[in-house]
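Structure in structure tokens, see below.
Heads up, one of the protein chains got dropped from this complex, but the rest are sitting where they should.
And then chain A:
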Amino acid sequence: MTALLLRRARAQWPLLLSLLAVLTLGATLLGASALLVTRTSERAVEVAAARAEPDDVEVTAYTVTIAAADARSVAADTKSLLTSALQPFTATTTTRASSRMRILPAHTDDARSLLSEAYLSGVQGLQDRASLVGGRWPRAGAPLEAALFDNTARLLGLRVGSRVHLGPELGRDPAPALDLTVVGLVHPLPDAGWDRDPLNGTGYDPDPKDAVYADDVNAYGPFLVDLEGLLASGSALDRLEVTAHPDLSAPDGRDLDRLTASVLGADRRLGGTLGDRVQIERVSSPLPQTLLGDRSQQELTAGSVLALALIGIVLTAIALALAGRLTTGVRAEESDLFSALGTSRGQFAAVATAEAAILAALAVALAIPGSSALHSLLTHLPPLSGAGLAARPAVTLTQVVAIGCGALALAALHVGLAMRPTANGARRGRRELLARSGVDLLLFGLAAVGWWQLRAQPAGAGSRADAVRVLAPALLLAAGTALSLRLMPPLLRQAERLAGRSRGLVLPLAAFQAARRPQAFAAGLLIGLACAAATFGTAFGSTWTAAQHDQADLSVGTDLALTLDAPPLAGQSAAVGAATGGVLSPVASHNIAVGQWLGGSGPSPKLVAVDTRQAGLLRGRDSSSVADGLTPAVQVTGPFLAAGATPTITGTATRDTPVIVTPRLLLQDDKGLRTACNGPPMALDGRPHPLPGCVPVAGLRLVAVALPVTAGWEGQPNSAIDVWISVPGAAAAWTARSAAPESRQLTDPAVTAAGDRLNLRANVQFADPSDMSRVLVATTFADPGPVPLAISERFAADVSARVGGKLSLTFGTTPIEAVVTAIVPTVPSAPGEPAALADVDTLSRALVVRGDFDSPVSAWWAGNPRAGAAASVGDLHLGTVITRTDETARLTGSPLRASLPAVLRVLVAAAVLLLFGGVILHVACDVQLRALEVARLRGLGMSRRDIRAALLGEHSAVLLPLIVTGALVGALATWAVAPLLIRSDTGAAPVPPAAAHWPWAAEAALLALLIAGSWLAVAAVVTIQARRADAAHLRVAS
């Protein structure tokens, strides 16, 4: 047997080499896929964790109300618990603590029932959270040294070196008074965690929420002291928080899983550890969700990679089937001879098994280093390299097992094909046709079920890769290709009929051969499926990329979004505009309440208001038309106020007791940003009251004035008020109204503008205790009426809204009326959410006419910003910056997703290679099988050129339709399943829904490559075939 194998191998080495190549290619593909879904996939989770934003992995323990005696131990135990919860990762911790409020005697006046209170805070890393304005940082030691916010010091009249006496704590078991020395003045840095300060980092609150001890309470603080000093000061702690930052720079996947479980259980363990020493304790962290999200995304990507790899494996199996079939054909005479000599089936099986085993062993030996090298090469190419997943070649157990199993399965297929009885051609043809009919119909049925399952998957389904998602693409492609092969015979018969009319021989002979020769089903399936897989892979990659772009566009809503940490200030437009360039819009983005709707299980409705006049601002599918009909017809204008101008307010009231107004002037800059200047309460006593600091920058226009009117209980119930505001160039079209006309507490509102004075008048009643019912509002614009809204389909479904329908909304605490002008799939920046889009100018006007002068603006959006705008805006420290480009890069280049485009490349390359391999195998075997026939054509006087033309025509007549139908199947599969295979990074259906994207240029180039490559292969082979007809076979002998 060994001798036979060796001699046959020597004689048929090209054939065996092609078999080995196919086996090796399949096993290599399998090994590389195994490495992608195991090693790279695991590494992706680790890289994602290492790249996570610090805020996304920090773990914070909050504890509330701690007795002075327990302060130190609670701090130590909390820190210890967090550190152990993050094992085996090392962690750095920062602690901040705030004491219970203490009386500030120097600013307390019992006679006026005025209580001033203050508190101590110890903040680790204070130097990173505040800038030193004067003095130095506080140190440990006695007496306590403290630093103060500059504005707090100004309010309290303190300087560096001042000594401060803090009275006893407020509440039960108060700690005794203590003295401090102010050693430094600091200014809080933005985005430095001061939002967790008891006074939110403002340094002063004239009406703290927990003030219960007096009518008037002023809170000051923090007095920033050394943390250890605070813990040792004998002060009870109102709050203590310890934040731990694990070092995830070099994580291990299994450790990350343990970390997730550990942090999830930390809250329970903290409660057990601290017991009664604290009133409330809680461990909060986005870390588990971050890591679980990474795992989900990893599984989702692995599923997609498997689905694509499966297509490659199916292709390889078909290629092997083709190679096996051709081998059997070439060896038919040899087999017949051995059968005639009495060789048993067992002996045939032994020879075939031995040959397959040797081929499989060689394939495994080649595929292990080959797949490692291919995997390493892939990881060194974008996008895997950009995702930080570059890896050196390595061999893993999973890879070896996958390659071994794959090679064995393919070898078994080879043995099966070799052992297939060589039945009579006609009988076998009928039998194969019947079998094929069953198989292709079965495939079609399964593909239909898979497609239906994919369509029926819920929008918010989990991200785990299920069998349907893995099998559906391969099934659909295989079924489509198998069914398309049924179209070939009638097509070729039609071509044969047409060609038969020709007078010459070349065309009819090509058509007759193409139509009548029994074409190898495996060859047709391989070529068609390879073309379908290549076109599908190319289009799927394009569809996936387009879907990520669409999601990023819609998620950000614009090119650059700056979400403000604090309400905008006058002059901010210029700074932001200078940093971004391009088109700029103030944006209001807030949750709203709708009528009496109590909400559903999902997120609250959201109102997004942008400057809809700005073309090129919105991004996302259909964004160009989403704001149609929202833009107000007339722009708001008003008198310019010079920078530094000081308007004065003078007023009179007819009431016999003082009437107070708290004026608010609304100023608008050239970008449409409106900010309010709030004056102090002032009596309408006929004297002028200046409003200093209202116009900090140039270019501001006065567009509205609000005068909330208040008065004591005593006195007449009614009063007429007459207020003059000095405004240069006030002469404009002003209108006046009551902010709450339904209350009847403010009637006959009137406004006139003459010269540099604005005169506001009204009659006021004081029966309603609510001050909000007596607000006189004068504006340079009319009441806009219901705010036009474009609402998302989900919002419309939630509230059963229709176009033209009215909605009552509550924005903050202000009710506004709105009208639905359009129902759109989704609203920019609120993908898939119940949301409404409005014009920010109209929204602002609607709020202003109801007396709400607080700026609704919470963000800035910029369209077409200049290069480097994100960094420039970030340097302003106004809030969080996100760009569409960054979001797209995150979605497409994330380590958790980068495997998908990488494996798509492999699939397309493998499909192209296998297609060329299939073509070469098919035509090369033809050389041997038809050598005599070609020689006889020469003998009949057919020239070499005509023989080449006939053979080329014959193969073209078969290959071209196969490639074209393969491309059609690829297109159909792209249209049918590609959008369904794409999920968002949360595993839910993407928003906007993925749409099939057919990259015409790439597909045309691919088809040109396939056709040109196939033609070249065929041309080369038929040239040899025509030449051999003379050299080797063109003899009359048979």
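As a working rule, a residue touches a chain if its C-beta (ideal position, glycine included) is under 8 Å from a C-beta of that chain, and two chains touch if they have at least 3 such contacts; residues count from 1.
The working rule: contacts and distances are computed from a predicted model.
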Worksheet, complete the sentence: From the options "Formate dehydrogenase", "3-oxoacyl-[acyl-carrier-protein] synthase II", "Oxidoreductase" or "ABC transporter ATP-binding protein", the chain left out of the display has the UniProt protein name "ABC transporter ATP-binding protein"
Worksheet entry | Per the touch definition above, residue among A:508, A:863 or A:961 touching the missing chain | A:508
Discussion item. If I consider the whole complex, including the chain that's not displayed, which of A:139, A:187, A:517 or A:802 touches that chain?
Written reply: A:517
Item to complete: In the full complex, which bits of chain A touch the chain not displayed? Write them out.
Response: 501, 503-505, 508-509, 512-513, 516-517, 933, 936-944, 1030, 1034-1038
